[in-house]
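Let me begin by presenting the structure, written as structure tokens, before commenting on it.
Removed: one protein chain of the complex. Kept in place: all other protein chains.
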Amino acid sequence: MINVALFGLGRIGQMHGENLHAHKRFKLKYTFDINKNLSRQISKKFNSIPIENPIVAFQDKNIDIIFIASSTPTHINLINEATKYKKVVFCEKPLDLDIKKVNICKKRIKKFNPKIQLGFNRRYDPGHNSIKKDLKKGIIGTLEKIIITSRDPAPPPINYLKVSGGIFKDMMIHDFDLVRFYLQNDEVESIYSIGSNISDKRFNKIKDYELASCVLESKKGVQCIITNSRHCSFGYDQRVELFGSKGMLISGNKNENESQTFTKKNTSQKKPLLNFFIDRYEDAYRLQLDELASYTLKRKHPVSSFEDGRRALIIANAALESLKKKRQIKIKF
Amino acid sequence: MINVALFGLGRIGQMHGENLHAHKRFKLKYTFDINKNLSRQISKKFNSIPIENPIVAFQDKNIDIIFIASSTPTHINLINEATKYKKVVFCEKPLDLDIKKVNICKKRIKKFNPKIQLGFNRRYDPGHNSIKKDLKKGIIGTLEKIIITSRDPAPPPINYLKVSGGIFKDMMIHDFDLVRFYLQNDEVESIYSIGSNISDKRFNKIKDYELASCVLESKKGVQCIITNSRHCSFGYDQRVELFGSKGMLISGNKNENESQTFTKKNTSQKKPLLNFFIDRYEDAYRLQLDELASYTLKRKHPVSSFEDGRRALIIANAALESLKKKRQIKIKF
Amino acid sequence: MINVALFGLGRIGQMHGENLHAHKRFKLKYTFDINKNLSRQISKKFNSIPIENPIVAFQDKNIDIIFIASSTPTHINLINEATKYKKVVFCEKPLDLDIKKVNICKKRIKKFNPKIQLGFNRRYDPGHNSIKKDLKKGIIGTLEKIIITSRDPAPPPINYLKVSGGIFKDMMIHDFDLVRFYLQNDEVESIYSIGSNISDKRFNKIKDYELASCVLESKKGVQCIITNSRHCSFGYDQRVELFGSKGMLISGNKNENESQTFTKKNTSQKKPLLNFFIDRYEDAYRLQLDELASYTLKRKHPVSSFEDGRRALIIANAALESLKKKRQIKIKF
Partner (left out) sequence: MINVALFGLGRIGQMHGENLHAHKRFKLKYTFDINKNLSRQISKKFNSIPIENPIVAFQDKNIDIIFIASSTPTHINLINEATKYKKVVFCEKPLDLDIKKVNICKKRIKKFNPKIQLGFNRRYDPGHNSIKKDLKKGIIGTLEKIIITSRDPAPPPINYLKVSGGIFKDMMIHDFDLVRFYLQNDEVESIYSIGSNISDKRFNKIKDYELASCVLESKKGVQCIITNSRHCSFGYDQRVELFGSKGMLISGNKNENESQTFTKKNTSQKKPLLNFFIDRYEDAYRLQLDELASYTLKRKHPVSSFEDGRRALIIANAALESLKKKRQIKIKF
């Protein structure tokens, strides 16, 4: 069994906790949250030891993995500590909102040659993965375009939005990473972005955007389009389209079930899409843990690395700069 | 140009008239209907000569084709005359409601070695044809099942229903023919059928059925299922499924257009199906005429023959017998 | 926690064992199999006590549920014993191959007023359930037709087939039950069936069928069509179509994932279907256990009952009789 200490027991932390608890290869030994009551309560469910100081987990030689699902500002410090203690690290996205802190961390931890897996869940989605495999097989020839649609069913609470870092760092960062996931021996080179608010004017007040679109270009000339929305009446819209010289691959949406309705007015009606990431990416979260077990025990390189997290953040920063300067921004990693 | 005399100017006759008029290889020379006013009126549209006696067309040596779209009871007599005069015949389905009359006709016209094309329009449908081609190519291996769904958007007027010959001879006869169209070096051997009325009780009064289903078996053991309904709220439901040892082919429905709607309640909603046969089989009717031109000038065997019409009628009779006797009926052609 | 004793550790038994083990409300206390080595081995995985005599489970007052997944001939005896000991019973389908034994059992256990849930897994499938809910809501008006397609990816081993009871009792029994699941205040009244072998002649030797089709009629005139195949090159084909006076509902297939491929030759290609029942009905098996927990603790009537199992078997017998007599058979329950 691989022993895990889980930090952060918010919505995403609890979900990871349940998956770790149910997983055959992990033993969820410690759980930590700044809310001690919550920590005690949740630990019963997972049969874990609630700790009040992270140091307990770091110093326990039986702990293999530090699993970071706490709030974004805590990530870098926990990575610094965990790598010092030679622990394998799983860290939720984003690494941090400040690229400087990430760069300092990168230098600092280098000497430990650390194992760090980033929480870019979409890289593990069976559909998104399936088209990557088909791309690699050459089914669509040379890759020419990547088109990603990502729409959340509803915006998070305004208090979360205020500290989220904005749509590019909080939401589209997943899509920046996904673009890089599909580029083969290639890298993002430039970006242009726009943002606007039409239906929900609260976003204006916090200087953020409910709607955003980006066009990126790779070194090889691959054209990448990302379109995001903070709301979507019909569910969690998650699509990827890869266009190449010999064909096209689409990773489509998942519906509540496979039923269809035919009536006087409409035919072939399907149910709404799965509502949000916990449902839509249920398989991805499970497969992410399989990968974490494999990475901890055998693999040298994670499917999603610290460097992937750093680069996605750099692109997000460039997106924001482009929006302000109304021009293309060259990306330097 | 191929010269045509069109008999019968009802709904289906007028449709054929328009197609013949627009077709590059046909000259619609004569039109005939028992309603003389209608005949005169329609003839102006088609720039044809309205005749009051069929004999004019039969005796005109320039007439190549006698095109029969008049009421069912007139078909056999017109075929008898037309073949006597060595004309090519196109005849709408069904040949007649009485198999005895058809059998007598078959014997009588044999000596003329006549060219007769039956109006089984579905044999010419691009979708239904496409799966026949793929079947022949062996894409699904050996054919094992044929499943046909056919539902009219709404029943015809009760006065038509009374003289229609019933659901098997009037409607399902198309599907009996379609089953035979897909059977290769094989033939229908037995049939079982049921009929019922649930929503529209008028059918009880005229001893007919709004709903009917049949199971047929071929000599080679191919299982054929046909399901019919005289009403369908979402349009004209026309589907064929061929199942084989190596795969499945489906010829699906056609929608008004290719748009889809996504809302809070439903996703991927398509428009209603094309309403009825004139829209749904628009291409088929056009291709049927191309075939008629080719058959008239070159081909020895029509895609849809007098014998096909006769056999479909024999199956329809067996369907009715099965329904009454509540048992399987062996088919003898 | 609800304490369970699991009988039978074959493929389906092990699957149930894993689901019971992972379920929050069940404690898998005992496991039994006639293969003692297997039993000991599997019990380690589930942290259960391997018993060598069923009586241990029956006599343990803490055991709430006798879970029967052993071979078909053992079902009735285990039900007799379990009900005597006032246990709740879960029993895999079919109850038995011999309706007489089932009828005797029915009478014998009546006095215990037993709680028995039958293993008709499809009743719990989210898609199949979703269309039942929509049917009840009246979305398609009055039900007129039920069309069920069920095709296994590949036949079971010949040794299993020999003792399976044949395609109607072993395979189509699921579909007979599903027809009854959708009929509302209505019941199956008659059946006609055919069977044939085209690709796999081994079935002839054991007097069974790789292909079978049935037409059933309900008391209200609902026409029900079932088509089965013991092989299907593209996966586990599981579809239900409900047609009514105001519309149609379809519960469709599930693919490996939601990706699509477009190439020179074909567009919108999807991946093969989920391979077989353990994958296709994964959710159904889980929901079946939720239902079992609820039934054990609260509900008076199971979604799938002993009587449902008995009636499905009566229909299967009638199907076989129809096939032999080549006529419609009236069903008497």
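Residue numbering begins at 1 within each chain, and the chains themselves are lettered A, B and C in the order written.
Definition applied: contacts are C-beta pairs under 8 Å (C-beta built on N, C-alpha and C of every residue); 3 or more make two chains touch, one makes a residue touch a chain.
Predicted model, so just to flag it, every value in this text is computed and none were measured.
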Residue among A:Lys110, A:Lys162, A:Lys246 or A:Lys264 that touches the chain left out of view: A:Lys246
Residue among B:Ala5, B:Ala82 or B:Ile131 that touches the chain left out of view: B:Ile131
Hidden partner chain, touching residue among C:Pro94, C:Gly235 or C:Pro302: C:Gly235
Missing-partner contacts on chain B, residue numbers: 22, 126-127, 130-131, 134, 139-140, 246-254, 256-264, 271
Residues belonging to chain C that touch the chain removed from view: 233-235, 253, 255, 261-273
Contacts of chain A with the absent chain, listed as residue ranges: 141-142, 144-145, 147, 149, 151, 190, 192, 194, 196-199, 211-215, 217, 220-223, 225, 227, 229, 231, 233-234, 237, 243, 245-248, 325-328
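By our rule, only the chains that are shown with their structure count from here on.
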Among all chain pairs, the one with the most C-beta contacts: B-C
Chain B-chain C separation of Cα centroids, rounded to whole Å: 41
Chain A and chain B, separation of their C-alpha mean positions in angstrom: 58
Chain C, residues touching no fewer than two other chains: 246-248
